[in-house]
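Read through the structure below, which is laid out as structure tokens, and then see the notes.
A single protein chain has been omitted; all remaining protein chains appear in their positions.
Letters are used for the chains, namely A, B and C, taken in the order the chains are written, and counting of residues starts over at 1 for each.
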Amino acid sequence: MPQKLRAGILAATGTIGQRFVDLLADHPSFEITALAASSASAGRTYGDACAWQLSSDPPAHIAGMVVRECTPDLDCDVVFSALPTDQARELEPQFAAAGHRVFTNASAYRMQNDVPLLIPEVNPDHLQLVRQQKTFSAGGFIAANPNCSAAVVVPALAPLHQAFGVHAVIVNTMQALSGAGYPGVSALDALDNVIPYIPTEEEKMAAEARKMLGTVLDGHHHDASFKFSAHCNRVATRDGHLQTVSVALDRPASLEEIARVWRAWQPEPQRLGLPTAPQPIIALRTEPNRPQTRLDRDAGRGMAVTVGRLRTCEVLDFKFVALAHNAVRGAAGGSVLNAELALARGYLQ
Amino acid sequence: MPQKLRAGILAATGTIGQRFVDLLADHPSFEITALAASSASAGRTYGDACAWQLSSDPPAHIAGMVVRECTPDLDCDVVFSALPTDQARELEPQFAAAGHRVFTNASAYRMQNDVPLLIPEVNPDHLQLVRQQKTFSAGGFIAANPNCSAAVVVPALAPLHQAFGVHAVIVNTMQALSGAGYPGVSALDALDNVIPYIPTEEEKMAAEARKMLGTVLDGHHHDASFKFSAHCNRVATRDGHLQTVSVALDRPASLEEIARVWRAWQPEPQRLGLPTAPQPIIALRTEPNRPQTRLDRDAGRGMAVTVGRLRTCEVLDFKFVALAHNAVRGAAGGSVLNAELALARGYLQ
Amino acid sequence: MPQKLRAGILAATGTIGQRFVDLLADHPSFEITALAASSASAGRTYGDACAWQLSSDPPAHIAGMVVRECTPDLDCDVVFSALPTDQARELEPQFAAAGHRVFTNASAYRMQNDVPLLIPEVNPDHLQLVRQQKTFSAGGFIAANPNCSAAVVVPALAPLHQAFGVHAVIVNTMQALSGAGYPGVSALDALDNVIPYIPTEEEKMAAEARKMLGTVLDGHHHDASFKFSAHCNRVATRDGHLQTVSVALDRPASLEEIARVWRAWQPEPQRLGLPTAPQPIIALRTEPNRPQTRLDRDAGRGMAVTVGRLRTCEVLDFKFVALAHNAVRGAAGGSVLNAELALARGYLQ
Partner (left out) sequence: MPQKLRAGILAATGTIGQRFVDLLADHPSFEITALAASSASAGRTYGDACAWQLSSDPPAHIAGMVVRECTPDLDCDVVFSALPTDQARELEPQFAAAGHRVFTNASAYRMQNDVPLLIPEVNPDHLQLVRQQKTFSAGGFIAANPNCSAAVVVPALAPLHQAFGVHAVIVNTMQALSGAGYPGVSALDALDNVIPYIPTEEEKMAAEARKMLGTVLDGHHHDASFKFSAHCNRVATRDGHLQTVSVALDRPASLEEIARVWRAWQPEPQRLGLPTAPQPIIALRTEPNRPQTRLDRDAGRGMAVTVGRLRTCEVLDFKFVALAHNAVRGAAGGSVLNAELALARGYLQ
């Protein structure tokens, strides 16, 4: 058995940090060797510093680890970052400069030209962009996973874009509370309410979708050119971003062809059998009332995108419903899969 | 003081029936003289037969009334119907044939050519269609209010359709639990969940929007011709259907022009000061995060349509958020306002 | 018509401050002349500074008022305080020293010997304790309403204590989210959860119940001596603290006698017809499943205590369910009624 790579987690005590812990606690390729958080938590055990939300208690062998500060001397080979944007902007380059491979959920560098914005099923070749980063020669780089809402719809669009060309998309999200972190949304704003606004989310979705479905030629990235309009809403669900999507294609396709493309899609992580890759990546349901947030968010251990209600759209060409787990596929699980891809492609030697 | 018209309520003990009671208990033009429900309730007092949901107790002078069966010999001049579709299909023509003016929330006859599908602010002239009904000569007719989801977006579209022509609409609804009646949705399906499917709702919204925004010429109704695509979802809110809307217009309009049209709109019920007409009908908010379901559903005592987040849509022309109270504007209040319009126009002599 | 007293509200933009605004905006005896809040809000209009939670917008004539800082030179005769405890501890004595009559919802001085802890229906004579305050000679004093949980059960116990003597009480609360203020409880802690712990709440309930049901003799206060054990829980309701209560009495009483005492109770605020006093104060329901939080919290415009499920307790003597609106009866409404009592008894000249 090959030795596991040593993994550090930044902002390990937060909502997404806990998901990183959960996904890496028994991972076949990575071993948690460092947990870092704010100075208020540093020096305490993880079990003590962390208000663990996922079950009664964190994994026993992790709970006893002492939390460190977020400094680049952490004892690890790869770094998973759940840092807030402003801290990520400052600290992640320091980690990369110190030779760390940083797999980040933060938005700080997502749109930077030489940072791959990566969904391994969608655009694995974008990983090569890390070679453009000036820290790469010394081994360090930053690779980002997308916004939790982009992570739902983009995998559903990707094989259709390849097969037919996506021309225009209107998407409406019904996003879970965990997407806003902890404490995040006030219960008084959530209960018996919908908030039809999530700051900067609609712009992120559009920009990130075009970046991820774009192409890398000669080491340079080029955005896709389709039109994308998002309506983003917060609803009272714990986890799982449900989205309704209307799409116009460049080349006409029947509903049967669309379903066939989704069912046939076997991208690289699935072909390689990467540990966190769900099988299948797109779970197409045919019941009239699925996917539903609670029933389907855990499909593929939170990594599958479940689609359903595929039907004709009177305004654009067709419409459907998509769902994925925002904190797994849309955050920590996305970065873990990014690291698995990087390992498989030889970027982590 | 003129004598009030005597009003009967069919299915008076249900969710919408209770709203009729609430709106008519102190109405200046109508007086509740008959409450009818299923034979299980008939013969009991209303307070006893009804699991009143709106506050501790029904109005005292109503609670003591004896519930009757839904037969056309009810002692009243106008009838407000909250009957389920199949019962409405059978019973409402019997009431009209007996000379009753039936203002119904049921969908049974909404799409029938000679039945006006009415929002008094939107298409008051459609009321004349009742003259085509064969029972009209004897005084009886049926007039319907639209589906609770159509009742939200159509008033927002109406003045824009008049000013610029609506070309295409994509709407996503986040609909409240009360729209499904009582007991309606199981708590196990509602809590921590979104159900992206409401049977027949998407088709109803499209068909009813085109009927209401159509025209009546020489006593004959003609649908509007715009394209309309709906995604309908059930979320865990008690009351209030929130909708996100993307629109393409026939003639270009700036966001300022759209806002100006909404602000300037003073349709007939508002000009006449009908008792249930909200002032204004369209409440345009400019905060980034409004309307919100809980905060804005009671605007105009549940009769206003609150719109906000007006902005450009990258795919169609512009987009916005709309909200109204599904059980008031979208159901009982709609029919009460229909009756007020009918009274003002002389149809209830 | 007598001139209204000028009222100031401290912490006017918060959850309870908004309730004060709502209750005083059209009050027959008080007129809002000053709104004060933190320096972040001071200088802005109330409509702008306040995230109004109670409906679409604050009352129009209030929304335009400019918010002031919480300093004792506010232009008002009486002060209603929704200050957090630590600020209350510092500022309320300053207001009293400046001659203001302070009606406070804060806990800072509730247990101080010369501060009346007041529910006008329960212990109106305790108001005389303000005469012991050293600021009283100059016209200023502090009078407190109880903790929002004590405000539910104590009115239900009061007439029974008078009639039969309360010997021991075990109470379990299921408290609403608004009791924790805004933003207060995280939605991630509230949804699909019960939190069986509210810091210091259980101790407050016991101490305050004994203080309020105690006696004032010769200007000195003496606690009641019954045993009181509370289990306090936070549940996912917006407003309304529901409580289950088991009681042992000093002198035996049948369920009929208990019901009779509740029904017959007409304490001073009801006899005087104080504007905010509900009629009746104790609403006894006989359905098997009432009171319920959502249905009954607004009884008596949020000022009534609804009781029900009166039955024998196998361990103590009898048991029942009690409910009142925590933010009205249990907070702002309690202080408004305290001020009305003070006005009626001549303390506000």
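Everything that follows uses one rule, which is that a residue touches a chain if its C-beta (ideal position, glycine included) is under 8 Å from a C-beta of that chain, and two chains touch if they have at least 3 such contacts.
Just so you know, these numbers come straight off a predicted model, no measurement behind them.
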item: Sole contact to the chain not displayed, among C:Ser56, C:Thr276 or C:Gln292; value: C:Gln292
item: Which residue of C:Ala49, C:Ile170, C:Met212 or C:Ala253 touches the chain not shown here; value: C:Ile170
item: Contacting the left-out chain in the complete assembly, out of C:Leu5, C:Ala25, C:Ala98 or C:Cys313; value: C:Cys313
item: Among B:Ser107, B:Ser178, B:Asn233 or B:Thr276, residue touching the chain not depicted; value: B:Ser178
item: Of C:Arg68, C:His126, C:Arg238 or C:His325, the one touching the omitted chain in the full complex; value: C:Arg238
item: Footprint left on chain C by the chain that the document does not show; value: 168-170, 172, 174, 189, 192-197, 199, 206, 227-229, 231, 233, 235-238, 242, 244, 246, 248, 288-289, 291-295, 308-309, 313-316, 319, 321
item: Touching residues (missing chain, whole complex) on chain B; value: 15, 53, 177-178, 182-192, 236-238
item: Positions on chain A contacted by the hidden chain, ascending; value: 52-53, 55-56, 191-192, 283, 295-296, 298-299, 306
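In this text, only the chains that are shown with their structure count from here on.
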item: Interface residue overlap between copies chain B and chain C, same or different (over half shared); value: same
item: Chain whose Cα centroid lies nearest the overall Cα centroid; value: B
item: Averaged-CA centre spacing for the pair chain B and chain A, given as whole angstrom; value: 42
item: Residues of chain B engaged with two or more neighbouring chains; value: 192, 295
